[in-house]
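My questions all concern the structure below.
All protein chains but one are shown at their positions in the complex.
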Amino acid sequence: MTYEIICAGFGGQGVMLIGQLLAYGGMLEGKEVTWFPSYGPEMRGGTANCSVVVSDQPVGSPVVAEPDGLIALNGPSLMRFMGSVKPGGVIVYNASLINEVPEDRPEVRLFGIAANELAEKLGNDKVGNMIALGAFLGLSKVVGLASIEAALKEVLPERRHHLIPLNISALHKGWALVEG
Amino acid sequence: MTYEIICAGFGGQGVMLIGQLLAYGGMLEGKEVTWFPSYGPEMRGGTANCSVVVSDQPVGSPVVAEPDGLIALNGPSLMRFMGSVKPGGVIVYNASLINEVPEDRPEVRLFGIAANELAEKLGNDKVGNMIALGAFLGLSKVVGLASIEAALKEVLPERRHHLIPLNISALHKGWALVEG
Amino acid sequence: MKKIFAYPRALTQKRTHYCPGCTHGIIHRLVAEAIDDLDIQERTIGIAPVGCAVLAYDYFDLDFQEAAHGRAPAVATGIKRVHPEAIVFSYQGDGDLASIGMAEIIHAAARGEKITVIFVNNTVYGMTGGQMAPTTLPGQKTTTSPYGRDTATVGYPIRVCELLATLDGPAYLARVSVHDPAHIVRAGKAIRQAFAMQMAGKGFSLVEVLSSCPTNWGMTPVQALSWIKEKMIPYYPLGVFRAPEEVTGDDV
Amino acid sequence: MKKIFAYPRALTQKRTHYCPGCTHGIIHRLVAEAIDDLDIQERTIGIAPVGCAVLAYDYFDLDFQEAAHGRAPAVATGIKRVHPEAIVFSYQGDGDLASIGMAEIIHAAARGEKITVIFVNNTVYGMTGGQMAPTTLPGQKTTTSPYGRDTATVGYPIRVCELLATLDGPAYLARVSVHDPAHIVRAGKAIRQAFAMQMAGKGFSLVEVLSSCPTNWGMTPVQALSWIKEKMIPYYPLGVFRAPEEVTGDDV
Amino acid sequence: MAKITIDEERCKGCELCISVCPKKILGLAERINSQGYHFVETKGEGCIGCAFCARICPDVVIEVYK
Amino acid sequence: MAKITIDEERCKGCELCISVCPKKILGLAERINSQGYHFVETKGEGCIGCAFCARICPDVVIEVYK
Amino acid sequence: MERVMMKGNEALAEGAIRAGCRFFFGYPITPQNEIPEYMARRLPEVGGVFLQAESEVSAINMVYGAGGAGARVLTSSSGPGISLKLEGISYIAGAQVPCVIVNVARGGPGLGGLTPSQADYFQATKGGGHGDYRLLVYAPGNAQEMVDLMGLAFDKAEEYRNPVMILTDAIMGQMMEPVVLPPLRTVTAEQPWATTGKQGRKKPNLINSLGIVGEELERINIELQAKYDRMAAAEARYEADGTAEADLIVVAYGTSSRVARSAIARLRQEGKKVGLFRPVTLWPFPQAVLASLAADGKRFLVVEMSAGQLVEDVILAVNDRAKVSFFGKLNGTVPTVREVYDRIRSLLPEGGEG
Partner (left out) sequence: MERVMMKGNEALAEGAIRAGCRFFFGYPITPQNEIPEYMARRLPEVGGVFLQAESEVSAINMVYGAGGAGARVLTSSSGPGISLKLEGISYIAGAQVPCVIVNVARGGPGLGGLTPSQADYFQATKGGGHGDYRLLVYAPGNAQEMVDLMGLAFDKAEEYRNPVMILTDAIMGQMMEPVVLPPLRTVTAEQPWATTGKQGRKKPNLINSLGIVGEELERINIELQAKYDRMAAAEARYEADGTAEADLIVVAYGTSSRVARSAIARLRQEGKKVGLFRPVTLWPFPQAVLASLAADGKRFLVVEMSAGQLVEDVILAVNDRAKVSFFGKLNGTVPTVREVYDRIRSLLPEGGEG
């Protein structure tokens, strides 16, 4: 089984981080994984995305063109990538910034979460990405929550480790949204 | 007919100049000609040589390996090149600096002239090269004396044109040696 | 009401790719204002560097050439020699000008090449993600001096104006800053002066502008301006380092 | 009788390819004498330039690397970083050091790289046949300034010691000449001083030596020495441009 | 009497203008523009047309009238 | 009493030593060496061992004894 | 063995350190900045030296100095920077100085872009600097090979006293993958030929590439060519995946080989016989193997992110004994799995051209 994901959003929304967590988590589960970033020409801001592949076999192309899953944290990203999601795939998008879904994709599971507002409720407006990731995991089950929690320790630099509990709550919050 | 010549000596003895005169003179006679210089690693001094080809046809290689004619103004040059002169060829060497001819080449015409002493007699110790050239022309007849005289105007920079008469006498002096 | 502060004509309407609060944008505007002021838009040719300002040609409404990293002074020389009547300027970062392009800037200056150089000193390689530059301050942390610039092993920052001032070729050399409105006004005057110098055929002119890189300094834009004032200016004193007599008294 | 002037140990017996009367030979000997004197032959590594001194490695009985044109300071840096205990020096001409190699010399100096540079300023590109150098004097004729160096179009000669003296990295910078025996003695002291500075781990040291190129100047060797004295020294004043306190009083 | 105009879409919310306004009448909006930035808006009256804000704005967002 | 030795084969006849000898006792030989140069020889007595000649010789031709 | 996630660039850097490399001289350029940045942090920890040079030109000459002094030394860059290093690389090759040079290739020509490219293949394998010289060129296919080939690169550089290049691209350098790291090696800088100061040796050591007299230069070149012949005979490496039974063999390296692998996986699921031939050394090019596959009647599709460079070596190897098709993406874009899949299909018996 090979599962391919795109995480996309404005620079600064933390899409690279959630992609890395997916990949790291996958690796911790003994999978073959790749993570690949892509930036716009802006120095900061603008949009950015990353491709993640989680597979049972050695990964071929790390660049995902037709994802099984998409996490889109802003409007332009949803616009750009939603059409390429495979039938049967999962899309989680940030309803805080996206009022209207640009396209009709009945054959994919589409899930909007108000990441910004939810994050603020958790007391830190930076963890919207983690909430979205939690929701995505809940829907796709591509990697287990525990593996992502373990991955946090590896991916976050030491000086951010105090934020791990917060991030874990955000993950769970997101997961709960789709479970609930 | 293709006639190939090497002129060789210490840097500063004027071997490049007589080579150029041969080529220029040949051109003035409507021939195809090439002139090609070769220097040692020394910045000044050391030995230097040039290859001249005078021909009825477009010239192939400008690098002469088996010359028809050799003008050798010092010992190392005679040593280095005399063996490669074709049978029937002509060698003019500077007897002022070469006491002993290093090799026996009965099948070539070998002619030694005391270029340095003769030049001093003409009042300018720099024209030994022209005397040697004159002698060589007298023996080889590859280019006419008049053409060389005409070439002097083209080859010498304007500021040296006052030396042309002196050079012409030196040429004639050399020619006379072999005629005489 | 009269418009007393307007969008300069020599800028296009394009939005820049610079980070929020990056003072490259201010410097662009000052250059454009000088060009407007001197009414030379139609005969000015810019050279974009390789650095954050690599897309400068998108923002200026001027003929432009994009130079290889560090080589803008050479490119400017080629252009100026072909069109001596044109006004030719390069816009370069500190990595571009003072590291890889050191030979080019010194020789353009020594030649007294009649070009204008806008030199943006932000103490780092902005575009490539904040590596150490020749102008990085002692002790300053960058991605390639992660333990802080250690002068014992990697040496000392280079003061470009002071260096060029030892040459006979430059006509005008000044260091300015854009950390507050008053200094921005002075910076604008210096830039105008540098162009005027070229128009008068006086020789090489360069304005070094102390500029911020909030992203790679890891500061907010506002903090970054204080850092210019508090850390950079003491190391890179502002002033005019070379000027023909008539402008020495300038307040820049 | 005692031998009071002997062939230096650090030179090989090989005859040089230099033109008659070229002072490169004198400078070689001074370097060798300094090495003998300081007893560092076994741990000295030289870098030969591309220039007339390209074959320097044939003349010094030392480990050597041949650098690409202008890059000797970078090569020296690479070596010194690997063998910090070795004494590393480059020997460079004015084309090599002040033209193509300008960025390398400035940055090695700014880094305070613990190397010694022997900089032979003869105002021309000797090896390639006498082209203009960055140090060619105003009005001086060379094969690429056939009408005389025109400062209005090709700019002004660069004074390397003065330029480097604006940097914080150098520990010792001196300009000397070899146009007569007295100056040769002083030049020898400066060279020795530069090596001593490296041995003491003080930082970058450079000695600029005003040198002759009779061949490309179109003079006899003796005339060429007068030309150094009469034309070069006024433009390139001799002296020490940087020294730690203890040697400032040196008579060099 | 003076006033400023703000080109909201150009603004990157860097707050430099806010920091220099002597009248402290500038602030960030709640909303974001299409680039994702909270842009600047005037939060009060009393602009004196000093143009400090415009001069320091790296994105030429502000024009000033007097 | 002083004297110099000359390594004739190394000499390039540049005349620098001749120009600096305070006693004017150096001059070029009639003969040339194998490189083609008229080499230096002592033409007279009275060497004071000042080593000027040796110091200025670019080809390390001369050694001095005193 | 523990797997850690690393960017390709970091894997190269850590791979070098594990292989005993203690000196890095380089200059920033995207998309390889993680290498110098990693080295800046890491080398001081192992007693090594990281120095940011003032330019690529200077960096490669520092490498020449350090390599000539006997050290294991690395530099890395991308397109424009590698071009600037070519004079130095030619010197290093000529003087037979061991070192490793990484090119994390990006789109060109000129300033180009930051996207991956394979258009520096000729530069690495044939052209590049002046004169007849060769680099041993490795093209890793994944992060693990970034580590492993880096170790090999240092060993081979020293064995042959030859510069070794690792040619990879922006995707390979930026992507993260799990790797298993080998133990840390420490090696000394003591090579008998290196400049160290004479230290009692009779004859000084000399590092140079000058042959001012014609025959001297010919001797240098004869020595070099003899070495290159030895390398060509011994050092070719490749991965052949299902080539024996294949009808069609895709030839690709680096990122293209990964895209091709995905496309091939799909085709195999459909029962198609498609193989992958991945040269691991670009020079020496594993041409004998390809020639014999050609003799077996295979046909070939070369996939590369360039206007056609690797394909020339494939044609030279195959030399009209087999049909060679070409699918190139121009600089700045990566072929998609679907594009490669479609192209392969069109070449297979039931497909269009068949």
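Note that the chains are named A, B, C, D, E, F and G in the order they appear, and that numbering of residues resets to 1 at the start of each chain.
We adopt the following convention: a contact is a pair of C-beta atoms (placed from the backbone, for glycine too) under 8 Å apart; a residue touches a chain by one contact, two chains touch by 3 or more.
Given the structure is predicted, the values throughout are model-derived calculations rather than measurements.
Student: Which is it among G:G8, G:G94 or G:P279 that touches the chain not included here?
Tutor: Reading the full complex, the residue touching the unseen chain is G:G94.
Student: In the complete assembly, which of G:V46, G:L184, G:A288 or G:L330 touches the absent chain?
Tutor: Answer from the full complex: G:L330 touches the omitted chain.
Student: Considering the complete complex, identify which of D:T12, D:T128 or D:T220 is in touch with the unshown chain.
Tutor: Hidden-chain contact among the options goes to D:T128.
Student: Can you tell me which of G:Q123, G:Q174, G:S262 or G:T281 touches the chain that was removed from the display?
Tutor: Only one of G:Q123, G:Q174, G:S262 or G:T281 touches the chain omitted from view, namely G:Q123.
Student: Could I get the residues of subunit G that touch the absent chain, sorted low to high?
Tutor: Interface with the chain not displayed, on the subunit G side: 57, 78-80, 82-84, 86-87, 90-95, 105, 107-115, 117, 119-120, 122-133, 208-218, 220-222, 224-225, 228, 306-307, 309, 312, 315-316, 319-321, 329-333.
Student: Would you write out the residues of subunit D that touch the absent chain, in ascending order?
Tutor: 50, 54, 66, 68-70, 95, 99-100, 102, 125, 127-129, 131-132, 134, 143-147, 153-154
Student: Tell me which stretches of subunit B touch the chain missing from the display.
Tutor: So the residues of subunit B touching the unseen chain are 20, 23-24, 27, 32-37, 39, 57-63, 65-66, 154.
Convention: only the chains that are shown with their structure count from here on.
Student: Starting from the defined contact criterion, work out which chains touch subunit E and subunit G both, please.
Tutor: Intersection of subunit E and subunit G contact lists gives A, C.
Student: Looking only at C-beta pair counts, which chain-chain interface has the most contacts?
Tutor: D-G
Student: Taking each chain's centre as the mean of its CA atoms, which one is most distant from subunit G?
Tutor: Following the centroid criterion, the farthest chain would be F.
Student: Please indicate which chain is farthest from subunit D, where distance is taken between mean Cα coordinates of the chains.
Tutor: A
Student: What's the distance between the Cα centroids of subunit C and subunit D, rounded to whole Å?
Tutor: 34
Student: So how far apart, in whole Å, are subunit C and subunit G when each is placed at the average of its C-alpha atoms?
Tutor: Chain centroid spacing, subunit C to subunit G, equals 38 Å.
Student: Find every residue in subunit G that makes contact with two or more other chains and list them.
Tutor: Within subunit G, residues 49, 51, 54-55, 212 contact more than one other chain.
Student: Which residues belonging to subunit E are in contact with no fewer than two other chains?
Tutor: Where subunit E meets two or more other chains at a single residue, that happens at 12, 35, 37.
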